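Once you've had a glance at the structure underneath, I'll fire off some questions.
A single protein chain has been omitted; all remaining protein chains appear in their positions.
Which chain is which? They are A and B, in the order written, and residues in each are numbered from 1.
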Amino acid sequence: MSKMTPYVYVLPCMLLLGIFVYIPLVANFYYSLFSFSALSPMKLFVGLQNFRTLFNDSVVGTALINNVWYCVISVAVQVFLALVIAALLEDRLLSRVSTVLRTTYFLPVLISMTVVALLFSFVYHPKIGLINAALKAFGMKNPPAWTGDPKTAIFSSIIMSQWHSTGYTTMLFIVTIQGISADLYEAAEIDGAGRLQRFFHITVPQVREMMFVTMVTTITGAFLVFNDVYILTQGGPGNASTTLAVYMYRNAFNLDKMGYASAIAVLMLIICMALALIQNKAFRSGKED
Amino acid sequence: MQQTSMVNKTVRKPGKSKNMLPDRKMTPGMAIACFFLLIYFLLIAYPIFWLIMNSLKTYKEIYKNIWAMPQVPQWMNYVNAWNRGVSRYFLNSVLVTGATIVLTIFSAALGSYSLARFRFRGNQLVFMLCMGGMMLSPQVTLIPLYQIIRFLRIKNTYLAMIIPYSAYRIPMMIMLIRSFFLTIPKEMEESACLDGCSDFQIFVRIFLPMSKPILLTCCILIAYYAWNEFLFAMIFVDSESLKTIPTGLMNLRDALQTDWGTLLAGMTISALPLIILFFCMQKHFIRGMTAGAVKG
Partner (left out) sequence: MKKFALILAVVMCLSVCISAFADQVTVRFFHRWPNEPKLSYLNGLIAEFEAENPDIKIVTDQVLNDAYKEKIRVLVSTDDIPDVFMSWSGSFANNLVKSGRVQTWDDLLAADPAFRDSIVESQWPPFQIDGKQYGVPWSMDGKAFFYNKDVFAQLNLSVPTTLDELYAVCDALRAAGYEEPISAGFSAPWAVSHYLGTICQRVVDPETLARDYAGQGDFTDPGYIEALNIFKKLGEYMTKDPNSVDHEFARNAFIFGEAPMVYLQLGECKYLRDDVDFDYSFFNFPAVEGGKGDPGQLTGAPEGMMISNVASPEVQEAAVKFVKFVISQHGGYEMTKQTGELSCVKGALDETNLDAKQLEAVQLILNSTQPALWQDNVTDAAIADAFMAGGQLLLTGDKTAEDVMKDVQAAAASIQ
């Protein structure tokens, strides 16, 4: 075996990682100090000007708030609610229908976001949409405008996102719950523990690790969300439903402010890194209990 | 976050082993829960049913009577969608997904082999880079990546999708494949080495065939990602003829005139492959998606 062999073997993946993941990562910091357009090769050094603009940009504030909403609702639904759903589906009472339900809940995960968002543009339509037709049938006079109202636009997107992804985390919890030894439940039942007690004393502690995992992915995903919003509302009306990623995209490719867009990307990176650190710490300290 | 044992489990028939116990009584709480599950079921099923139903209507029917069943099913919508580009997007998606799988699995397996089997200077660094790579998301590096793609002159080619897709999938795949490779007993390769195998031959003849389950898991994960990827596909590719399904469908929605029936038919067609794949390989699919979550 030549000394070089292991290096040769890691070369392809290191090249790909280096050129397409790590160089862009570093270059992003560098770019954020310049003002430039994709059109001209000239880059103008502006120092921290982009970051000053960033902190004074009210749209960035809107975007951050929207991302936080995304995060809060997604965690509530895709972590906590999904766990409850998974526990219910694993209940013996539902054993006959659980396969059908489980599979149906998982279906949206298999459909690409483009299709889902185009479908929801009908669902939310104020005139002919499913939701408002239903609301009107129940006697509501002035149903919301959903994607057209700055107050509801981001929630339209968030609801759609839950529709799309909850089945996925539910499936993850189902797999985890099925991994829990049946003896635990049996023993509890013999002790006379009811459903709720079994859920809180056996299921929850046993799936803690999976909860942590889904929480990490859900939170990070919420701060990076792009497709859902971009396809459904493009961040509108105005900038009311924009998120950091959508605003970055618009600056880079519609307004041609590449440097400013890089600064937004740096902000996103810092947020995600900070969240990852906090979560890791929380998880470690949780494990020591 | 090591949960290998769990990854290897699959969904089994619910409650089988717990079945001998009583407690099948319906309580008020459970009744409410069941009602909730039913609502959730309808919330998912109805829009999907609605999509299929409306894909069989004429333009006027959709506008005038969006809730009704189609008067005469317009199967031509499907033919039109297929002929007006969906067939092309479909082919592109298959091609890009296939090539991404090949490139990712090849480089990740080779890298994992090196990490799992050899001790060399810098192997910790390589490992760290992979771990770190899992945390980075494409959104954050979009702009420099765009410049690199242009600089390499691969913008608006299939490679502009295949290579970045691979690069961002490699870290997770290395984590999965490496931990599997570590479980392959040393004796296997030693006996092979007696027969005079080279490193590469050990890799090809022993490691790869023995790792079929994990490689299949990886394939599914990569396919799921590449089939649905939107951001890179939208920015790095301009030509109609290179578009994959997620970005191509956007093109069926013209600013001034959209043929809704055709668009809905195209949407249905594009949703089918993964759904079919899921039903054919449910076990592997769920295993793959679980592995992806745990490692990611």
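In this section, a contact is a pair of C-beta atoms (placed from the backbone, for glycine too) under 8 Å apart; a residue touches a chain by one contact, two chains touch by 3 or more.
Everything quoted here is computed from the prediction, not taken from an experiment.
Chemist: With the full complex in mind, choose from A:Trp146, A:Tyr168, A:Phe212 or A:Phe226 the residue touching the hidden chain.
Modeler: The one listed residue touching the chain not shown is A:Trp146.
Chemist: Quick one: which of A:Thr203, A:Asn239 or A:Ser262 touches the chain that's been left out?
Modeler: Counting the whole complex, the residue in contact with the absent chain is A:Asn239.
Chemist: Counting contacts across the full complex, list the positions on subunit A that touch the omitted chain.
Modeler: 38-40, 124-127, 145-150, 234, 236-240, 250, 253-257
Chemist: Please give every residue of subunit B in contact with the chain that is not shown.
Modeler: Where subunit B meets the chain not shown: residues 60, 63-64, 84-85, 95, 98-99, 102-103, 106, 150, 154, 157-159, 162, 204, 238-241, 250-252, 254-258.
Here is the rule we use: only the chains that are shown with their structure count from here on.
Chemist: Determine the centre-to-centre distance between subunit A and subunit B, using the mean Cα coordinates as centres, and give it in whole Å.
Modeler: 16
Chemist: Which positions of subunit B touch subunit A when the two form their complex?
Modeler: Per the touch definition, subunit B meets subunit A at residues 1, 3, 5-6, 9-15, 17-19, 21, 23-27, 29-30, 33-34, 37, 40-41, 43-48, 50-51, 54, 63, 66-67, 106-108, 110-111, 113-115, 117-118, 120, 122-123, 126, 129-130, 133, 135-137, 139-148, 163-164, 166-168, 170-171, 174, 199, 227-228, 230-231, 235, 245-247, 249-250, 253, 263, 267, 270-271, 274-275, 278, 286, 289-290, 293-294, 296.
Chemist: Residues of subunit A touching subunit B in their complex?
Modeler: So the residues of subunit A touching subunit B come out as 1, 3, 5-7, 9-10, 12-14, 16-17, 19-25, 27-28, 31, 38, 85, 88-95, 98-99, 101-102, 104-115, 118-120, 122-123, 128, 130, 133, 163, 167-168, 171-172, 174-176, 178-179, 182, 185-186, 189, 195-196, 209-210, 213-214, 217, 220, 224, 226-227, 231, 245, 248-249, 252-253, 258, 261-262, 265, 268-269, 272-273, 276.
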